[in-house]
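Some notes on the structure that comes next.
All protein chains but one are shown at their positions in the complex.
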Amino acid sequence: MTSPLSGQAPDDPAPRPLGVAMIGYAFMGKAHSAAWRTVGSHFDVPATARRVIVGRNAGQTAEAAARYGWEDSSTDWREAIHREDVDIVDICTPGYLHAEIAIEALKAGKHVLVEKPLANTIAESTAMVAAAAEARDHGVQSMVGFNYRRVPALAHARQLIADGRLGAVRQLRIAYLQDWLVDAASPMTWRLRRETAGSGALGDIASHALDQAQFLTGRNVTEVSGRLRTFVEERPGPDGPEPVTVDDAAWITAELAGGAVATVEVSRMATGVKNGLRIEVFGERGALRFDLENLNELWLMEATGPVTEQGFRRILVTEPGHPYLDAWWPQGHIIGWEHTFTHQLRDFLTSIRTGRPAQPSFEAGLQIQRVLAAVEESAAAKSAVVQVDSTTPTHSSVPAKETA
Amino acid sequence: MTSPLSGQAPDDPAPRPLGVAMIGYAFMGKAHSAAWRTVGSHFDVPATARRVIVGRNAGQTAEAAARYGWEDSSTDWREAIHREDVDIVDICTPGYLHAEIAIEALKAGKHVLVEKPLANTIAESTAMVAAAAEARDHGVQSMVGFNYRRVPALAHARQLIADGRLGAVRQLRIAYLQDWLVDAASPMTWRLRRETAGSGALGDIASHALDQAQFLTGRNVTEVSGRLRTFVEERPGPDGPEPVTVDDAAWITAELAGGAVATVEVSRMATGVKNGLRIEVFGERGALRFDLENLNELWLMEATGPVTEQGFRRILVTEPGHPYLDAWWPQGHIIGWEHTFTHQLRDFLTSIRTGRPAQPSFEAGLQIQRVLAAVEESAAAKSAVVQVDSTTPTHSSVPAKETA
Amino acid sequence: MTSPLSGQAPDDPAPRPLGVAMIGYAFMGKAHSAAWRTVGSHFDVPATARRVIVGRNAGQTAEAAARYGWEDSSTDWREAIHREDVDIVDICTPGYLHAEIAIEALKAGKHVLVEKPLANTIAESTAMVAAAAEARDHGVQSMVGFNYRRVPALAHARQLIADGRLGAVRQLRIAYLQDWLVDAASPMTWRLRRETAGSGALGDIASHALDQAQFLTGRNVTEVSGRLRTFVEERPGPDGPEPVTVDDAAWITAELAGGAVATVEVSRMATGVKNGLRIEVFGERGALRFDLENLNELWLMEATGPVTEQGFRRILVTEPGHPYLDAWWPQGHIIGWEHTFTHQLRDFLTSIRTGRPAQPSFEAGLQIQRVLAAVEESAAAKSAVVQVDSTTPTHSSVPAKETA
Partner (left out) sequence: MTSPLSGQAPDDPAPRPLGVAMIGYAFMGKAHSAAWRTVGSHFDVPATARRVIVGRNAGQTAEAAARYGWEDSSTDWREAIHREDVDIVDICTPGYLHAEIAIEALKAGKHVLVEKPLANTIAESTAMVAAAAEARDHGVQSMVGFNYRRVPALAHARQLIADGRLGAVRQLRIAYLQDWLVDAASPMTWRLRRETAGSGALGDIASHALDQAQFLTGRNVTEVSGRLRTFVEERPGPDGPEPVTVDDAAWITAELAGGAVATVEVSRMATGVKNGLRIEVFGERGALRFDLENLNELWLMEATGPVTEQGFRRILVTEPGHPYLDAWWPQGHIIGWEHTFTHQLRDFLTSIRTGRPAQPSFEAGLQIQRVLAAVEESAAAKSAVVQVDSTTPTHSSVPAKETA
């Protein structure tokens, strides 16, 4: 049997590359493909081979394989994950398929990377956590793809907070604003139906925002008050007007363990804002600011020295000493959004090599699902505060310099 | 009897200047004094004379009179407002004194400008509204000093919204962030005691934020969910540690008549932010952005023309065609915070001259008090939504070009 | 005889306010009037009285007197400056009148503040310097109005540089961009005729830029290369098309004593830029950035600490500890362009009180005129480098905390 830790049989003279099967070839499949193609040229990670890409439509999948450089294509995810030359399964399907594929892959001893959200339901998520925990005992890694943890500026921010540079954090303000649904005439899609998408902006982008709240502070959300809104209640479907059954926007006021308060506001109708994940963190001795549309910048304020010289400073996060940056270009030569996926693979492959558990774990993914569920419960109860089920162990302690 | 409309007896050959009595000489007194000194040199308004400034401490009040250019000083507000040469009473005292002074002045037929908040209680506010309504029937003007309505960029924003440039407004994001209480060792003051201040950040700065939400959209807040937090629960008082009994920060999710959702977040502990009243308005066809720390700028986005050329544009609000600006300097020569008070007087004096009711009226001030009360009620009920008492007539219709 | 130092005769029991005569009532007259009206209410300076405003047109001057609060108006500047109740002469006329008025006022023992540029010719400027030097021996103050030295952010910048915070300065980049002449159809004015205006953008705004280069570094310009351009060579005059005989834009590369290189680019045709005096200073250990359109901000970068945490930080120059700011409002409450004139008077009146020579002196004004003349000479010689006549003593040493 192939050892998932090394990607090679114990006695092989030369290491065999880790074989990858990717399920899904749409937006996320394209982004993940770019990362698989790139990671080995820029980071010191185990060699990988893009064995097979899986999709429903044979022709389109074959075309994606050719375009993105996969050796083979398939319409049978089950067969693909059981291939002997496959060591890693990368799941980029819609959320409702995550659980079945991930659990089968883990049972087959394959490392699993699954796109966020972990799954569409708490039940599925819980089953995935159980499978991941069991597999972990056998050296099999699993990870959920909250790729914004791999934005260098945010990884740097997390480290600064962990180092105490802001003092105790009191307030976080997080907004994730997009505008692709502003036009009331834009058509119905599966993303706007509850049965396929689970939720709207809440699951899609508030999940990122909440993960950042927890990632940056190392603290879990303990209670929430929430409000949801569907501004355009009906959109043109293939057979005429169809009701939109998910939220267009969500507002969350959350309390974190330790007492900080975070606000999260997400919308797909924030006219003029394209992809604005904006984060502000206020601590006793300093503050931080970030915007995904300028993801190479981190703004740091320290309440030290004469007050006449204090202010937020723009750190251009492109120095070799910044997280992940030594792999890229000289200072000032910025990276793009897709690099976060390459960094994610770097960390995932490093976990596979070292055996240290990958982060964010399925447990972390489940914790986010629980927060989202609490938000929906609060929204249904006139925004009254709801406690987040806290049976999950806390998110994770902040490690020292994990990404440096 | 002096006619409050004209400031002169009907048969006078030359108009007598409108005499002003100002009650209070601290921070607001200083700002209002600068405005009274300036307004006549830059705007075409009735002439005024700074007759008397009133304070508790005779020596300090006399000093303030000399410094700020008032003819006389007094420690007796009642006597001052009844002087025959006084036509206008400008109330800059702490809120708990507003009602008594304002009501007596209105009954004496004097125009009244009162600093925000209108009063510390709904009962007092209601009494003031009644007195103002009665006085108005006799041509006596009254106004509450939400001076940020007179920021030219915000007056311009309101007009753009009224003109339909954004389409229907869906979301507002308003934050008012300051940091003067960050240090847990900073001492106790009257502002941190409930009995003197009424509330903390809520009444002081959320009142401005909520007034802007209503001013910009021309719509009243109808329901709110709120949360309050005191981060530093005890501060050094004159006789040792003393409990802080007001909020350091407040979070509000509000619904406006017509269905827009507004979030308001205010804090006195937003490390590194000095006076950040930040406003974003998202409509069906456009959006606006503003920050009080750069109050000469308005950012406008219109979702028209090719999407490849859309974006937020920075309008430097210093053109002669912008509200209030023809009175000042050539384009690009910015104005400061204090100019809002001069503009407020320009509008107040214009109302006195024309007899058109001054805005924001005491009714508008009461409406804000009701929203604040609903926030406190919600905060005490685990953030569950509370309806705002809506017996007040709506805020005001948006007039055409009122400031142009 | 009135003592120019104190504004009172030696034995007077109470000080007489310093009487002011202002010559000119247009744009600069309006700005200076606001400053005279304001300075005593916000700064601890000798009392002043606005005795008389002087202009050519009796009616308009009388109207300006009424509007801006001058006791009297006149069309005879000579008579006005010789009035016994006048101690200070503030000259806001076009440049070609500066020399005659200033010299006569100085000879009459009156303190003189003259708007920049000092005069239109080197000869006039030299005569003014001589008159100022002689008057200074009798305790009579003189100053040229480079008001941007009184922008708090720039005064703060100068102090930081003087304190060595940037190390030796290597490069300065200064641009002063406006756009009021963009439209080729905008009409001819006296500002576009060489005989009345002397020069175009060069004298009007490059003079400010060059003064800042010298003010910030404490070093004089020693040589320049220059280019001038008139983009629109003919404009509609009252009697048909008329040639524009001054520059629309100017480019200067300058060397400063000590070896720093400064570039100055000024234009009245920088489409979309209203009043952009932008300054960047690069030193061995740090850098600074400033833009007049956001004059309350100073951006400071220090090349200290880990490079991963370095960056330009935005200092909001509104703290009580910043130059001039303790006179105004709490932190974060910004000031405007006109405040620079109030600060200028504060410093001028302080010099009158203390007897310390006012800065910038007429000598400093002459030095700028010499640089401008060298630029014109270079421009006429295909941009070949021209030395600046250096018989003038150096600009001024940077004093310790002069404005604090």
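Points worth noting:
In this document, chain identifiers A, B and C correspond to the written order of the chains, with residue numbering beginning at 1 in each.
Simple rule for what comes next: a residue touches a chain if its C-beta (ideal position, glycine included) is under 8 Å from a C-beta of that chain, and two chains touch if they have at least 3 such contacts.
Keep in mind the model is a prediction, meaning the values are calculated, not measured.
Remark: the omitted chain is touched by one listed residue; of C:112, C:151 or C:270 this is C:270. Screening B:196, B:245 or B:310 for touch with the missing chain picks out B:310. Remark: the omitted chain is touched by one listed residue; of C:148, C:312 or C:329 this is C:312.
Take subunit B: the residues that touch the chain left off the picture are 156, 160, 300-301, 306-317, 319, 321-322. By the touch definition given at the top, subunit C reaches the unshown chain through residues 166, 170-171, 173, 175, 182, 184, 225, 227, 229, 231, 249, 251, 253, 259, 261, 263, 265, 267, 269-273, 280, 282-287, 301, 303, 310-312, 381-385. On the side of subunit A, touch with the chain left out of the figure occurs at residues 27, 31, 33-34, 37-38, 40-41, 67-69, 178, 180, 273-276, 292-296, 316, 318, 328-339.
We take it that only the chains that are shown with their structure count from here on.
For subunit C, the chain whose average C-alpha position is most distant is A. Chain centres here are Cα means. That of subunit A falls 56 Å from that of subunit C. Averaged Cα coordinates give subunit B a centre that lies 36 Å from the centre of subunit C. Separating the CA-averaged centres of subunit A and subunit B is a span of 44 Å. Within subunit A, residues 301, 310-312 each touch two or more of the remaining chains.
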